[in-house]
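The complex appears here without one of its protein chains, the remainder shown in place.
Note that the chains are named A, B and C in the order they appear, and that numbering of residues resets to 1 at the start of each chain.
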Amino acid sequence: MIYLDHNATTPLDPRVLESMLPFLRGAWGNPSSPYRFGQEARAAVERARSRVAECLGCRPVEVLFTGGGTEADNLALRGVVRALRGRGRHVVTSAIEHPAVLRTCAALEADGCRVTQAAVGADGVVDLAAVERALGPDTVLLSVMHANNETGVLQPVAELAELARARGVPFHADAVQTAGKLPLRLATLGPDLLSLSAHKLHGPKGVGALLVRHGTPLDPLLTGGEHERGLRAGTENVAGIVGLAEALALACGTAEAEAARLAPLRDRLEREVLAAVPGARVHGAGAPRVPNTTNLAFPGIDGESVVVALDLRGICASTGSACSTGDPEPSHVLTAMGASPRDAQGSVRLSLGRDTRAEELDVVVRALVEVVEQLRAISSL
Amino acid sequence: MIYLDHNATTPLDPRVLESMLPFLRGAWGNPSSPYRFGQEARAAVERARSRVAECLGCRPVEVLFTGGGTEADNLALRGVVRALRGRGRHVVTSAIEHPAVLRTCAALEADGCRVTQAAVGADGVVDLAAVERALGPDTVLLSVMHANNETGVLQPVAELAELARARGVPFHADAVQTAGKLPLRLATLGPDLLSLSAHKLHGPKGVGALLVRHGTPLDPLLTGGEHERGLRAGTENVAGIVGLAEALALACGTAEAEAARLAPLRDRLEREVLAAVPGARVHGAGAPRVPNTTNLAFPGIDGESVVVALDLRGICASTGSACSTGDPEPSHVLTAMGASPRDAQGSVRLSLGRDTRAEELDVVVRALVEVVEQLRAISSL
Amino acid sequence: MATTPQSTPETGPETQPELPGPVLYYNETVLEHFTRPRNVGALPPADTDGFGLVGDPFCGDQLKLWIAVRDGRITRIGFKSFGCPGAIATSSMLTELARGRTIDEARKITDDDVIEALGGIPERKRHCSLLGVRGLQAALSDWEARQAADGTT
Partner (left out) sequence: MATTPQSTPETGPETQPELPGPVLYYNETVLEHFTRPRNVGALPPADTDGFGLVGDPFCGDQLKLWIAVRDGRITRIGFKSFGCPGAIATSSMLTELARGRTIDEARKITDDDVIEALGGIPERKRHCSLLGVRGLQAALSDWEARQAADGTT
């Protein structure tokens, strides 16, 4: 199997599993229990918190563990909006966010908030001027992702942070697609809240984190026990949290080298596909992107058909967000970038990862060329 | 180590870990991915859903997987209240609920709901007449737990279900402390929503389920991708879900036999402590209880001191909910049952489990007698 | 945003498991028709007695379908499709079901017939099979219109 869908999920690193096993075997205590056996688990959680903080350039108290990236996004949006409900009801976001942000914005809208979606350019980069115009006196949150999951296009978080800071508006960045891929430092990057998800960086599924800069107003989303300083109730997923920290530490140690290794592989893949497939394009090619992602447009054919045909050849790819699998709607990200619905429908995302080898990409290029030809032969367009 | 805190958490059954490992090693695909490798993970999730449904007497579509018991409780309360916001804003619950319910009710109150907490009797059983009086035309939810986590006292869910059904009010029961301990059938038990948590029944931490009877109105709490039929977004914790199903299947298969084994052990433990410790009492002794739990009152001394002293003798016990560890407030459950604050402060919960042996309990009785004597010797009361 | 469990359509009686998540779960027959679709291609204009084009001109799946009719029977049929595997496979199966049938029989082919012949299709892809049936209906209507036109000329 050639796996080119690392933006959907990644294999659990065997070293990460190894780090988790003690907490699935011997040290299964409840971190909130008063006896020493429980405190072993507590110590593991707090060690993990310190490791995450160290990897991401923040303080341990600024790390909240969650049940995944989606929960981190929901907590950031709903938590800040609720904490600041006395100040205003307006949220600014972009048109290309992950559904975990966009649908949460829709839910907030249904509950009486006003939401402004800033447009993006044809290159997939959010329009800074549009964000600036949107920020108003009653704006309580700006939420723009760090890198888009479908195109890999990086957003100008430093500039966005400056805009937000100048107006005293908390800024949340969904960094699910950059954590572990790029070196990140909360202290210098700019956002006040940062979401990440373990399974996107060779950690376990069902655990994530929200970094919350000291002083950022936040209400809990899950209420109950006083876990996570009262900001996220529920018995801690100790093994998952330990795995997240281990995965992050491993990824951060190699992020730069991996980025340097993957960018030329990705670029060569793109060059070869563009050379071999008439009419093919790369969405977001003009913008800075995370080095592992390419989103290819093949006009005249359907992306899902390409993905299924590749699957039958042992290659895992996707049409975009895994969440929208089978969704007949064209990608909201690509249409926001100005792609026609049909063009958006003809797109395929390949996302490389730690296990990707150059030889695999040669196989993929050949398969893609073949598949596109066959599908074009039967296409009615 | 003698572990008598199974209501806080339980060891992960090695067979459960075994069932999870394939999804932490080979089959790490994203269940929402379109290729067959992802569908392996999808099939595992759906098999797990069917197993849970079979164990609990409901249909697979009635099972929603969550990130734990707390999230299941939050989803039930916030989800029903939101879905029915056009109908009313009143919630009825009891005074002895877990913080996952009580604090969520407090949050709903802060958001404009009215919440009535029905009283319980001295035996720890919720007052049915009080619930009946509380249910009004604008009541949108009744939430009463199946068994209390501190005392083990069982609540009259069948009768509560009847009251609720007669008024068309959805009824949520937090069954975190009964799932796996007692045979449960959603179809016959009565509630419309039922919460459970894997780590309380020898499954992994960080995964739970909410059973939602067909037709019950529910809004999602975590919004994003269309996982769990749009009712709980977020990439599925495949290994955790598989582990939950395996743990539940194992527990359901032995629940009756275990209950029959533990009840006499617990009863003997109580008899011996009451005989040896002057003034000792059992909270909720007069009510039907889950067979693994006892909550002992030792007037004149502090429960946390007992717990720490037992810990130093290698025995794990607790003062009540693990969530309130170190909390100086006396238990809201015991005070709701009419205990004085000092009496509540002198209470210790012992909760037996699958690994508990009769010989261990002999050791525990001796240790308790010793510890209580020593603490009474220095007590100022 | 309000969603109730009962309002979610369920998967029905197919053999595939009930999959409430967003997923594609094409069976072997569907995949076979997707990789080796039957009756692909336009008929030559001279041989074409009816033609159907369905699908929005700018957005979503599209199907073109050609039929040749002799003695009230579809003797030849061809299609071209822009769409997902479900669209391609259901169109392919539809042409198999329609070939050799009388006009009346062809008129009566439903999307359920197509789905049944394929042994099921994911819930989210049921709409695909409608495209094929509508394409065939359009071609049959075109044939009827041409017949009428021939009669009047």
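Quick note on the criterion: a contact is a pair of C-beta atoms (placed from the backbone, for glycine too) under 8 Å apart; a residue touches a chain by one contact, two chains touch by 3 or more.
Because the structure is a prediction, the values reported are computed rather than measured.
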item	value
Residue touching the undisplayed chain, where the options are B:41, B:64, B:296 or B:309	B:309
Residues belonging to subunit B that touch the chain removed from view	106-107, 110, 300-302, 304-305, 308-309, 312, 323-328, 330, 340-342, 345, 377-381
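The rule is short, and it goes like this: only the chains that are shown with their structure count from here on.
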item	value
Innermost chain, where centres are averages of C-alpha coordinates	A
Intercentroid distance (Cα basis), subunit B paired with subunit A, Å	33
Junction residues of subunit C, two or more chains touched	1, 22-24
In subunit A, residues with contacts to at least two other chains	106-107, 304, 308, 323-327
